[in-house]
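Here the complex is missing a single protein chain, while all its other protein chains stay put.
Then we have chain A:
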Amino acid sequence: MSMNVQETLTSPLVWHPQTAAEAWQYKQTYGIHSVFVAGGTLLRTHWESGAAPMPQHFIDLSAIRGLNEIRVGEEGLLIGGQSKLQECRTNPLLQRHFPMAVDAIRSIAAPSIRNLATIGGNIASIVGDSVPALLVYDASLIWYNGQTEQEEKLSDWLLAAGQSGYRNDRLLLSLKLPLKSETSRGDRDENSTNSKMKRFGAFHKVGRREAFTPSVVTAAVSGSITDTGLLNKIQIAVGGGQTIPRRLIEVEKEIVGTAVDGEMLRHLFDRALELYEPREDVFASASYRKQTAANLIVTELWKASGRFIGQGG
């Protein structure tokens, strides 16, 4: 049986660069008629649904050496952009030092998709469900701009990428997650207690199904509480659906150093409602998403505060 005629006529050319420089050169040559392709899972669904036209040139990134490695660098864990999501999900270094990122990746699609899809692709989508967890870990992106490597905070890039007309021809080489001193000493458990400090951390994804569901709301919360019930550190990030994830830096600054009590949690809830600006769709309103995110964030802090919560009202 012959190949579908339409499929043959519309089939793009696929280029297989061996280096980042070659890949970038292809992008310069073919411009808007080309696309970097890693796993291609999200792109494929866009093309199939008609949400985006299939471009004439694919720039396949799979043959570029070193982009699928996960290794400890001088300043943190380096995750190659071509690392498959399933490899990230099962990687011992990620499991040990960045469990929220592993939880987030585990919530993306299903193993069969994660066997194709890459962490670089999930980030490049801007709204990938791994992003809130990566924000809480203060991740940076390493780009190739045709001449040199550039490091950029994930949070900064998300701000720029959210602007209308934003165009980015750079190639995402890798993701860097800083190894903090306490994690590098092997204290992996984000819900652990030592004599002075109780650490906590959790990633939540709320969707419309139990598994393999698009997110409605995603939230990552991490921090520590002193033995006297004061909030020592806090990082909060929210996203979900088509909302570009962001840290809630404003409220983080307002509550750090204060007692984790009822008054503080009420303030946190109200400020989360104000600061989180989700995009709504036909399935879930912005109001529902705000309430859900605020509940998730406050609940996590309430659980972490444990015995302290009753003292403040």
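Points worth noting:
Heads up, the rule we're going with is that contacts are C-beta pairs under 8 Å (C-beta built on N, C-alpha and C of every residue); 3 or more make two chains touch, one makes a residue touch a chain; residues count from 1.
As a working rule, contacts and distances are computed from a predicted model.
According to its UniProt record, the chain left out of view corresponds to "Carbon-monoxide dehydrogenase small subunit" among "Fe-S cluster assembly ATP-binding protein", "Carbon-monoxide dehydrogenase small subunit", "tRNA-splicing ligase RtcB" or "Act minimal PKS chain-length factor (CLF/KS beta)". Contact with the chain not shown here comes from a single listed residue; of A:22, A:152 or A:169, that residue is A:22.
For chain A, the residues touching the chain absent from view are 1, 3-4, 7-8, 11-19, 22, 25-26, 29, 40-41, 44-45, 48-49, 54, 58, 60, 62, 86, 106, 109-113, 115-116, 211-212.
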